[in-house]
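Shown next, in C-alpha cells, is the structure this report addresses.
Of the protein chains in this complex, one is absent; all others appear in place.
Labels run A, B and C following the written order; every chain starts at residue 1.
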Amino acid sequence: MGNSYGSLFRITTFGESHGRAIGVIIDGCPAGLAIDEAFIQRELDRRKPGQSKITTQRKEADAAQILSGVFEGKSTGMPIALMIENEDQRSKDYNHLEHAFRPSHADYTYQAKYGLRDHRGGGRSSARETAARVAAGAIAKLFLQQMGVTVQAYVSQVGDLKAPPYPELDLSQTENNIVRCPDPATAQQMIALIDQVRLERDTIGGSVTCVVRHAPVGLGEPVFDKLHAELGKAMLSINAVKGFEYGSGFAGIALRGSQHNDEFYTEGGQIKTKTNHSGGIQGGISNGEDIYFTVAFKPVATIMQDQSSVDKDGNEVTVSGKGRHDPCVVPRAVPIVEAMAALVLADFVLRARGARVW
Amino acid sequence: MGNSYGSLFRITTFGESHGRAIGVIIDGCPAGLAIDEAFIQRELDRRKPGQSKITTQRKEADAAQILSGVFEGKSTGMPIALMIENEDQRSKDYNHLEHAFRPSHADYTYQAKYGLRDHRGGGRSSARETAARVAAGAIAKLFLQQMGVTVQAYVSQVGDLKAPPYPELDLSQTENNIVRCPDPATAQQMIALIDQVRLERDTIGGSVTCVVRHAPVGLGEPVFDKLHAELGKAMLSINAVKGFEYGSGFAGIALRGSQHNDEFYTEGGQIKTKTNHSGGIQGGISNGEDIYFTVAFKPVATIMQDQSSVDKDGNEVTVSGKGRHDPCVVPRAVPIVEAMAALVLADFVLRARGARVW
Amino acid sequence: MGNSYGSLFRITTFGESHGRAIGVIIDGCPAGLAIDEAFIQRELDRRKPGQSKITTQRKEADAAQILSGVFEGKSTGMPIALMIENEDQRSKDYNHLEHAFRPSHADYTYQAKYGLRDHRGGGRSSARETAARVAAGAIAKLFLQQMGVTVQAYVSQVGDLKAPPYPELDLSQTENNIVRCPDPATAQQMIALIDQVRLERDTIGGSVTCVVRHAPVGLGEPVFDKLHAELGKAMLSINAVKGFEYGSGFAGIALRGSQHNDEFYTEGGQIKTKTNHSGGIQGGISNGEDIYFTVAFKPVATIMQDQSSVDKDGNEVTVSGKGRHDPCVVPRAVPIVEAMAALVLADFVLRARGARVW
Partner (left out) sequence: MGNSYGSLFRITTFGESHGRAIGVIIDGCPAGLAIDEAFIQRELDRRKPGQSKITTQRKEADAAQILSGVFEGKSTGMPIALMIENEDQRSKDYNHLEHAFRPSHADYTYQAKYGLRDHRGGGRSSARETAARVAAGAIAKLFLQQMGVTVQAYVSQVGDLKAPPYPELDLSQTENNIVRCPDPATAQQMIALIDQVRLERDTIGGSVTCVVRHAPVGLGEPVFDKLHAELGKAMLSINAVKGFEYGSGFAGIALRGSQHNDEFYTEGGQIKTKTNHSGGIQGGISNGEDIYFTVAFKPVATIMQDQSSVDKDGNEVTVSGKGRHDPCVVPRAVPIVEAMAALVLADFVLRARGARVW
C-alpha cells in the first residue's frame, strides 16, 4: 500500500529500478484536456539521467508511452496509463549488494519489513520511480495551464551556497544552466562545488524552492487536508527529502506577530496582502498571492568511498559505491518538485468544485 | 471534506470554536484496549487554555465525554465518539469582526471559498479544534504504550532562544515548567521572553521537537505514504505550523554524504546505526532508532494592536485584537504535536500488519 | 473500520443501541444549503419505533441535535455533527443474553471477531444505528431537493403479498397507511398479515422499492463505482437486507435482448428511452429516466419463541425473545432506504462535478 497519491486527481505508480518497466495510472483527469505528448517528454527529459556533467552518467531515454485514457489527442475521463520501459540497467553493478545494507538507503528497512527485497538498483526505493511522477505531473501541469496557473521550481541552495530570495530572481532563467539556479552567479558557484564534490567521490545536499503563481483563491480543505499540509506530504514523499517549509517557514519562529502578519488591502477590486509571509496560504486555503515553499534534500547516500556496514545476517561488511550516481540530487529534483506540486494543486482544484451548493 | 486523518486508525473531527460542541470519531481503534479516561483528561489538561500566565486566560474545562465504542472500560472495535462541550464562549468579543478579515487568519479564505462563515472565534479554523485531536491522540498513545512506544515532545525554540539538541536533554523534565522546555535554564529565558512579548501586546513564534522511542522497525509505506511524509502532513495540519524537518533536516543540506550517512553495526544481535541523521527513518520506513522531528510555529496572528485590513466588501478597516489570546502557541502545542504523532504511528502499526503473507 | 460511507458527501456514524448516544458526522455537505431541522425530525419520526401497532412498541423521541457545521440556518461547508441521545433503554431485557448467541443475529460473529462485545440491545449491530443514517440522509435530501431530484420508497412486498409495479402506483399515497404501501388494497392485506404474524409471536420478510425521479444525466463513475453498484452496497449495508436488484433485475434473466433493450428516441430535444428495463442507469451512469430498484429484507431475527442456540463457551442454551421488537421491518425501513439512496446520489452529484475540464 502507499503507492497512490491524491483524492480526485489521483495517481498510482508502479515499477522498480531494474524491472521491466515503471509507470503510472492517473485516475480522475477530467475529460477534454488536450494531452501534449511532446510536453510530457520534455518534462521527463528535465529529470532524466545523463543530461549534464553534474548528474549521473547513466543513459536512459525515459520514453513515455500512453496506454489508455487518451482518444484523438484528448483525455476521455478514463484512467490514463503511462509506461516507461527500463533500458540501461546494469544489474550486475548491484550483485555485490545482494545481501549488504547500504548506509542511509532503504535496504535494511525493506528487508526487515517485507522479509525479501529486489536489491537491484534499489528496486522500488530507487528514485527512478519519480520518472512516473514527472510524467503524471506533466498532465497535471497541462490541466493547470489552461487555468493560467504556473508552477516553477529552481535550485535555491547547494551546500552552503544560497540563491537570493525568489522575489529577486527571474525564474525564466532557471533552465539556462545545468544546476537550474536562476541566479547566474550563484549557479556557477554551485556547479563548481558539485563538480569538486564529485571529484572527491562524495555527495552534497541542497534545496529546491517552488513558486506557484495565479492559483485561484480557495484551494485547500480544512482541517487536515490543508493546502500546505498536502504540499508538505507530497514533497516529503520524494526520495532524499528531509524538510519542508512554506512562506516564512522556520525563519518565522524568530518573528513577532506584528512583523509577520500580512495586512489586507484592496487593489483593482481584488483583496490582496501587503506582505506574503503566509506563502499564499491562510488557514490551509490559497488566498491568491504567490504560493512558495522550500524543500530540503540530504546528500545522496551512495558515495564512491568505502563505508562500514552489515549484511542481512548481521555480519560486518564494507560497502563501496559502484555504478553511476548523482553527486547532488537537486538539479534533477526540480522537475520532480514541480510535478508533485502540480498534482497537489490539480487535486485541490477538483476538490474545490464541491465547496458550495451552487 | 478534509476533516478525517489516517487510513486504518482514522479520526474525523467536528465542531467550531463557539458552537455547541467539538469532538471526534475514532474509527479503527482495535478491540480490547483499556481506555483510561483519566489519562485522556490529563492530556486535554495539558492543552487547555488558562493553565499558566503565558497562555490565554480563557477558561474551559474541556471535559471529554465518551459517547460510544467503549464497554466495561475497553474498546470494542466500534467507532469511539468523544465530545467536548463548549463553555466559556464570549462570542460578543467577535461581533466587531463579523465582516472584517483579521490579518493572517483564515477569515478571508473561508469567506472566499464557502461564501459564508461562522465568524465567532474563528469558527472551524480556530485552534480549539485541536482539543479533539488531543483526545483522539490520547487513545492512540494508549495503544502505543502497550507496545512500549513512547512519544515525547517539548519546546525547542521560542524566538531566538534554542534548547540544546535532544540527546543532551532529559525529556522527563519537560512538564516541570510552564513553557515545556526540558532545559531549565532555557525554559526560564523563554518564559521571560514570552512574558515580555505579551506585555508589548505582541506575539512570537517557536518550535516543538518530538522524539519517538522504541517504535518497531517497519512502520511506513512506500512510496507516497512514507512515515516522515505522513508525520509532516500531520504536523503541517496543526494551526500556525510553517515548517517540518526530521533527522538532519534543513541542516543536512550543507553536509557531505560521507558525513551524513549512518553506518550500520550489530549490537546484541540487533542491527543499529552509529549515527542517526536519518531520524530513525530510511526509505520512508522506521529502522528502530529514535524518530525525531521539529515543527516550526509562526507567531500567533491575533495581536493586541491596531492593524490595517479590509472587510468582505473590500472597505478599509482597522482591526484591533480583543478577547483572550496566547502570546506564543508552543507551550500548548506540545500535547498537540504528540497527539498527531501518536495517531500517525498507530495508523502505521495497523498498516504494517498487512506487509507479509504470514 | 467500515463506519463511513461516501467519498465526497461522506458520513461516519457512531453509537450503540444502549450506549449514551448515537450520531453521525457529515463531511462534504456543500456550503450554503438551508438546513431545515424540522424536516430532519420528520424523517426521523418516520423511522422511529412505536409509531403504529405493527412496529415495535419501544418509545424513543429520537430527537436530533445539531452540534456543528450549521450557522444561521445554513451549512457552512464544515462537518455537520448530529447526535441522538438514547433514552428508553431496557438493558436488563438483554441480561439473559450476555453470553448467549441469538440465532441469525450478529452476536456470534462480533464476539468471534473482536473477542468482546457490547451485548446490550445488539450494541453496534442494532438497527438503531440507522437513525443516524436517516438524519444524514435528510440533509442529502435537502441537497437533492434544491436540484429537483426526488427520492421515494415504499413497501412493495410483505411475505407473498406484492404491490403492483411502480408505474401503476401513486407514490404520494405511501404515507397514508401504516405499512407504507401506496396501493390501499394491498396495504390493508399487508397490515393484516403482519398483525397475524405478530400474534403468532413470529416475524416475516418484505421488500422496499425506491424510485428516484429527475436525477440529472451523468451520475455514476465507471468502472467500479457504478451508480447501481453503490446503490447496491448502500442498501446491502442496511440491517436485514438480503438482496438488491435494479431495473429489470432478476426478472431480466429470462428475457431476450430484443425484449430487454431500451430503444432511444428524442422528445422535446431531449434523448429518452421508450422502455426502462435499464432502471435509469446505463454503463453505471444515470441516463435521465426514473432510477428504480428493490431491496429484499429477511424476517426479523428476534422472535418471541424458544430457539436452540449456544453460549460463547459452546454450551447449548435456549434463547427466548424478550423486549419489544418489530414483527416486520419494512414499514420502518422505507425512510432508511430513501436516506441511503439520497446519500449515494448526493455523493455522485458532487463527484460528477469533476468529469470535465470546463
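Note that contacts are C-beta pairs under 8 Å (C-beta built on N, C-alpha and C of every residue); 3 or more make two chains touch, one makes a residue touch a chain.
Remember, it's a predicted structure, so these values are computed and weren't measured experimentally.
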| item | value |
| --- | --- |
| Touch criterion as defined above, residue of B:148, B:164, B:184 or B:354 at the omitted chain | B:354 |
| For subunit A, the residues touching the chain missing from this view | 1-4, 8, 10, 12-16, 19-23, 25, 27-28, 31-32, 65-69, 71-72, 74, 76-81, 83, 113-118, 123-124 |
| On subunit C, residues whose C-beta touches the chain left out of the figure | 1-5, 13, 101, 103-110, 112-115, 124-125, 129, 157-160, 197, 200, 202-207, 217-218, 220-226, 228-230, 232-234, 236-237, 242-250, 252-266, 269, 271, 273, 277-279, 282-287, 296-303, 305, 307-310, 314-316, 351-352, 354-356 |
| Interface with the unshown chain - residue positions in subunit B | 7-8, 28, 30-33, 75, 77-78, 143, 146, 222, 350, 353-358 |
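What we mean here is this: only the chains that are shown with their structure count from here on.
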| item | value |
| --- | --- |
| Of all other chains, the one whose Cα centre sits farthest from subunit A | C |
| Contact pairs, highest-scoring chain pair | A-B |
| Central chain (by mean CA position) | B |
| Length of the line joining the C-alpha centres of subunit A and subunit B, rounded to whole Å | 26 |
| Of all residues in subunit C, the ones touching two or more other chains | 8, 28, 31-32, 77-78 |
